[in-house]
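Yeah, one chain of the complex is gone here, protein chain that is, but the others are all in their spots.
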Amino acid sequence: VDVKDLKLLARKPGDPPREIKAGPVTFGGESVVLIAGPCAVETREQTLAAARFVREKGARMLRGDAYKARSSPHTFQGLGEEGLKLLQEAGRATGLPSVTEVMTPEDVPLVGRYADVFKVGARNFQNFALLRALGGQPKPVLLKRGLAGTLEEWLLSAEHIAAAGNPNVILCERGIRTFERATRNTFDASIIALAKRLSGLPVVADPSHATGSKELVEPVALAAVAAGADAVMVDVHPEPAKALCDAAQALTFQDFEALVPKLDRVARAVGRKLL
Amino acid sequence: VDVKDLKLLARKPGDPPREIKAGPVTFGGESVVLIAGPCAVETREQTLAAARFVREKGARMLRGDAYKARSSPHTFQGLGEEGLKLLQEAGRATGLPSVTEVMTPEDVPLVGRYADVFKVGARNFQNFALLRALGGQPKPVLLKRGLAGTLEEWLLSAEHIAAAGNPNVILCERGIRTFERATRNTFDASIIALAKRLSGLPVVADPSHATGSKELVEPVALAAVAAGADAVMVDVHPEPAKALCDAAQALTFQDFEALVPKLDRVARAVGRKLL
Amino acid sequence: VDVKDLKLLARKPGDPPREIKAGPVTFGGESVVLIAGPCAVETREQTLAAARFVREKGARMLRGDAYKARSSPHTFQGLGEEGLKLLQEAGRATGLPSVTEVMTPEDVPLVGRYADVFKVGARNFQNFALLRALGGQPKPVLLKRGLAGTLEEWLLSAEHIAAAGNPNVILCERGIRTFERATRNTFDASIIALAKRLSGLPVVADPSHATGSKELVEPVALAAVAAGADAVMVDVHPEPAKALCDAAQALTFQDFEALVPKLDRVARAVGRKLL
Partner (left out) sequence: VDVKDLKLLARKPGDPPREIKAGPVTFGGESVVLIAGPCAVETREQTLAAARFVREKGARMLRGDAYKARSSPHTFQGLGEEGLKLLQEAGRATGLPSVTEVMTPEDVPLVGRYADVFKVGARNFQNFALLRALGGQPKPVLLKRGLAGTLEEWLLSAEHIAAAGNPNVILCERGIRTFERATRNTFDASIIALAKRLSGLPVVADPSHATGSKELVEPVALAAVAAGADAVMVDVHPEPAKALCDAAQALTFQDFEALVPKLDRVARAVGRKLL
């Protein structure tokens, strides 16, 4: 495997992994970072409750989307700027930096006023105008792999961001689309090590969106850490049954609390730590 | 197959197919529309030469991109507005309406000043901000299916455009990504009839991007027309060996001239016509 | 595309397509061969009725399986030798040669006593012991492409048969498994021309198993002929609602009668003929 056009982000033999900082958090260092929070920011109470709980149990970054990419135009599309404000408030209340989705170049300045890390969703992983806009500002970008995104394309999308001026890219494996429909997507465990070897960029795993099923979040999260993931991002909701999107994959507080020490044990088994 | 959230664009039993007009051309009527031209607008001479030739041999619309979605940032990305001007000039010189790619919402007004039909590429088929922007203006939108786009998602992306105000969507099957790599993508012949049955929208086939190989353009173009495609769009280049992108799939003038009467014969065999 | 290990069956520049004979029928010649009949042989009446009808309307070969590959052990697995006898009787009564599935090497002599052409199903396309057994006898073998079978693997499976002594292989494109589930499989129109160019072997299209839906059989059958298929094989059942397997894809007699002249028109549009 050789990605010829990977120039700015190519890892040369002997290069250490790249570390990327977002506030007090470092991706790609010894610690495995736990990112948690609601799939979508829905209400002030929901976001604050989730932020407080995940912070207390070991999360180091808060997730929550104000802009949702939804296949259908007739479903909840996110709260927009109001959601960004709620996320920021919850982040400040808990001391957690936040990551949230940005969907179009013109929203980059707005989202950047509220969030610490930009998230580019799977459906936008080759939205090159967006990638360029994110390359024109300094905050880290969490770049999800596309549903049909090859490793080469994924790394080259990171290269698009770097070529526009910002090398602070964090990759995120969130499952690829295959023939298998028993799971929402197929989590590709082997790509983590390969992406890190070729680019040195940190890799986050998103077992919630990869599997689409809360029962499978734990085994896949553990697998990801064992395979070398630098962070794990999971959906947590105070009342999953009432979630406005992706209810089936959200962990309850109880699920999350049970997961954290297991993740820490596997992290330690591979020479890292979570807590 | 039932797409629950397809409301504005759903075809009810007994509904005729939808006809969509772009200047003198009608998509979805008796005639199969032939769209041809260079993959990318490169020079004035190249664009004009291609436009004149394809017009003379039977094309009814000119294609040519000024903005190219390229996996790598280190390759030709298109001429931008200069390319739009060249395309418009070639269209006017030949009387052909034109279709060209738009990649980001903020370019919609600019591209709309030059082109007759907007093209949304496979990598942007779920770029919802772009779809909404195109829904806010009246020109037709040629919406390519994503590389991993299900029929349901594709129709719902059309619904996004319609929900924002513009029902003039033309679908474009350009091959999907599968395990098979002997061809660049896998042209999905069966989806044409199914998309038309569910939505009534016209469907264009793009055998050039589907196969990635000029030798396979002809059999796939013929297959598409036999399967009910309302239009065929092919890459044609005066000198394919010098093409700045996708050289392997561009037809020469000679290839194109040989293809047209064959397409017409198959169109007539299924009760339509091309010439 | 180059299949290095394709030695016995490689087509050299200038080689004509290969013609393969099965009784009075020639695959790979000017005529497009229509193969029709029930998916499974169920009863004497069903098989005879289907054979008589399809023969009268233009079919030149009878299909019908006595051994069915079924995912579940708790469903109809075929009539076995009794089914072979019924198929042979229907073939003799109508003068149609027959093609039927063989699933294991030890059944080759038995099936060969009754059928004119052996069919290897998609699930057995890399059952190498079966391929070798079929290479040890002279009757033609219709080799379906596997659900995840690349063009290279498919041609090399044909090479396995040839290497064991029998070069009379007819390829059959029956759709591949992809992420798209609106159709049962994805019919790969472009592979027909490519398979013929590399090997010269005749290629049959099976739109019934490719689509899994009787409404889609016609457009895909027409597409296949336009793309260069040498034969089309369709499921036809006197009473599809009572079919013991794959009921949704079986054509009624009325459907079949409507299809044949359309196929013939498309065949003639590409310089061949069906009737």
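What to note about this one:
So that you can tell them apart, the chains are marked A, B and C in the order they are listed, and the count of residues begins at 1 in each.
Criterion: a contact is a pair of C-beta atoms (placed from the backbone, for glycine too) under 8 Å apart; a residue touches a chain by one contact, two chains touch by 3 or more.
Here the structure is a predicted model, which means the values were calculated and not measured.
Considering the entire complex, the omitted chain makes contact with A, B, C.
When the omitted chain is restored, the residue from A:F27, A:F53, A:Y114 or A:F187 that touches it is A:F187. From the options B:R11, B:R52 or B:R181, the residue with contact to the chain not on display is B:R181.
Checked against the full complex, the one of A:A164, A:A226 or A:L275 touching the unshown chain is A:A226. Between the chain not shown and the residues C:L48, C:A93, C:A148 or C:A247, the one that touches is C:A148.
Counting over the whole complex, chain C has residues 5, 7, 69-75, 77, 103-107, 123-124, 126-130, 146-148, 152-153, 156-157, 159-160, 163-164, 177 touching the chain that is not drawn.
Mapped onto chain B, contacts with the missing chain fall at residues 148, 177-179, 181. Where chain A meets the missing chain, the touching residues are 1, 148, 150-152, 176, 178-183, 186-194, 197, 207, 210-211, 215-216, 218-220, 222-228, 262, 265-266, 268-270.
Assume only the chains that are shown with their structure count from here on.
Among the chains, the centre nearest to the mean of all shown protein C-alpha atoms is found for B.
Chain A and chain C have CA centres that are 47 Å apart.
The centroid of the Cα atoms in chain A and the matching centroid in chain B are 34 Å apart.
Of all residues in chain B, those that touch two or more other chains are 148, 152.
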